[in-house]
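All protein chains but one are shown in place.
Let's turn to subunit A:
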């Protein structure tokens, strides 16, 4: 009986989340219809004329579509890998640090950028890498010519991934540190008595101990493989780096809202959703297979 009352609270706590999901994800789904119409804002979704698959045909003709899909995949995959490795390494290093005060301080400091929005961080990053910015001043000391980093299409994806890691690795670190504290200290003591050094206990105790967390985080992040980070890229990019930096979300934003091509933008958005849905299904299946994580 007590359990039942307890569970009720859990369900109540779900309500805000569900409301959010309903208002911002379920309701807007009806807008998908636009991609099959000649949408006329004056007539609305219910009154516009049907276009069939015309916008989808045009979408596949357009070179932009392939470009933004591949950019999105490249940037998002790089982010997934980098955001897995960087916090893991950092958490392991921090875990070896025995001075608790220092550990807490470092943990808090690296965690700070996570709380700032990309509007602010974007400005900071652009200033750091600007023509007369600190990075160029530093390289000038070694005799390099100043370089306009954010105008270089080859570099742009790396700058995006790098700045994203800088912003988020502190947060990831906390999850791993939590997993690390879950490991029974008695195991380290036993290994110590058996004569295992730091590397050995790292390899045989720490890593297996957080394996589940690592795999789970990776698999779940697969669902984000088509979300390369709208607000970050929107605040950092410019037309010179469209060829490597323009992602589905920024393209849809410009096409649909700035250039008033609602139907085309919705069609691309729909394609993204379909591909994203497949990827999420696969990732949940994998999560179930490998770490026995079940949502339903």
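The criterion applied here is as follows: a contact is a pair of C-beta atoms (placed from the backbone, for glycine too) under 8 Å apart; a residue touches a chain by one contact, two chains touch by 3 or more; residues count from 1.
The rule is simple: contacts and distances are computed from a predicted model.
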According to its UniProt entry, is the unseen chain "Transketolase family protein", "Aldouronate transport system substrate-binding protein", "Succinate dehydrogenase, hydrophobic membrane anchor protein" or "ABC-type quaternary amine transporter"? "Aldouronate transport system substrate-binding protein"
Given A:66, A:108, A:238 or A:281, the residue that touches the chain left out of view is A:238
Check the options A:81, A:260 or A:274 and report the residue that touches the missing chain. A:260
Of A:28, A:134 or A:182, the residue that touches the missing chain is A:28
Since one chain isn't shown, list which residues of subunit A touch it in the complete complex. 24, 27-34, 40-47, 58, 62-64, 117-120, 122-123, 126, 130-131, 146, 148, 150-153, 230-231, 234-235, 238-240, 242-243, 252-253, 255-262, 264-266, 269
